[in-house]
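Just dropping this structure here.
Omission of a single protein chain aside, the complex is shown with its protein chains in their original locations.
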Amino acid sequence: MAVFVLTDGLKKLIGTAEPPLLYKIEEGSIQRFARAVGDSNPMHNDVEFAAQSEFGRLKAPPSFTGWPVTSGFDMFQFVEKLIAAGAPRGNLDGSVEYEFKAPIGAGDMLVAVIKIANIEGKETRMGPTMVTTLETTYTNQRGEVALIARNQFLSF
Amino acid sequence: MAKQLYYEDVEVGSEITPLKKIATTRMLVQYAGASGDFNPLHYEEDFAKSLGVGKPIVHGLLKRAWLVNLMTDWIGEKGGLKKLSCRYRGMDYPRKMKTFDEPHDGDTWWCKGKVTKKFVQGDENLVECEIWVENDKGEKNTTGSALTALPSKAK
Partner (left out) sequence: MAAFVVTDSLKQLIGQKEKPVVLKIEEGAIQRYARAVGDSNPLFSDVEYAAQSKWGRVMAPPGFTGWPIASGFDMFKLFERLAKAGAPMGLLDGGVEYDFLAPIGDGDILVMEIKIAGIEGRETKMGPTMVTTIESTFTNQRGAVALITRNTFLNF
């Protein structure tokens, strides 16, 4: 067993960003997501209820936005890119961290920028392991950063 | 996109440009999410076995969507699809995934069709087609028909 050693190709990816994605938050996709995770909060499901609330519209559950739930982003291609640069094929989600800065709701238009914040070599019980940290910043139509998400995943 | 098809371009017997499709387990999951059809028949081995179909099968509605894709690609933006119907006559089984993106070897499907009738009704130029999805063995497990209106070069 040993620590995973980063290739030069992988080191070069650190700090690179994916092309920005425009992310339109729709009522239907909030409802679909809430049903899929079993969240029956009417703020995420009931259009009329949400309209009467102080927020005034359907609110996205805080877990709704965050890589890779990004319409238009092909996470498989992204992982293949890492593999082409020398990442091992085994792949597991490691952790996620959110900073919620402004609520997100139906009708919002977010711009998501996904950046490879870091790639590290480690040794885990899976053997030599590469740990990739992605940082995604979501900026809303008012220019406010609504969310910063950090996803870590393990390649081994 | 292919160039616009006109009523004058087709005759009875004309072939619709075939469309190739490969169903994978990943595509079935994606289709379930996009369509809301979460029938376990399409992802749960034992459940599928208990229904007597052996293993999870491709959604009939996904094959139907392929036939729609076949028609709308062929008729182009000026064509209008008026009717479509299909029947599911046999089971199709998705390929399993080898990598995130790449499926194992297995079945490939072709959506095909041909013109069975063309006629003018009112101010519309109508074309009727028989359409189907066939697998490598030439088995037509999904068959149907479509009625479409095409633009005319005369107008």
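Going by the order they are written in, the chains are A and B; count residues from 1 in each one.
Operating definition for what follows: a residue touches a chain if its C-beta (ideal position, glycine included) is under 8 Å from a C-beta of that chain, and two chains touch if they have at least 3 such contacts.
Just so it is clear, the structure is predicted and the values come from calculations on it, not from any experiment.
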item: Selected from B:5, B:27 or B:150 as touching the chain missing from the view; value: B:27
item: Of B:49, B:82 or B:117, the one touching the omitted chain in the full complex; value: B:82
item: Options B:12, B:51 or B:120, residue touching the unrepresented chain; value: B:51
item: Touching residues on chain B - with respect to the absent chain; value: 1, 21, 27, 30-31, 33-37, 39, 41, 51-53, 59-62, 64-66, 68-69, 71-73, 77, 80-88, 144
item: Absent-chain interface as seen on chain A, which is shown; value: 24, 26-29, 31-32, 71-72
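By definition in this document, only the chains that are shown with their structure count from here on.
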item: Inter-centroid spacing, chain B versus chain A (mean Cα positions, whole Å); value: 33
item: Sites on chain A touched by chain B in the complex; value: 32, 36, 76-77, 79-80, 89, 91
item: In the complex with chain A, residue positions of chain B that touch it; value: 33, 36, 99-101
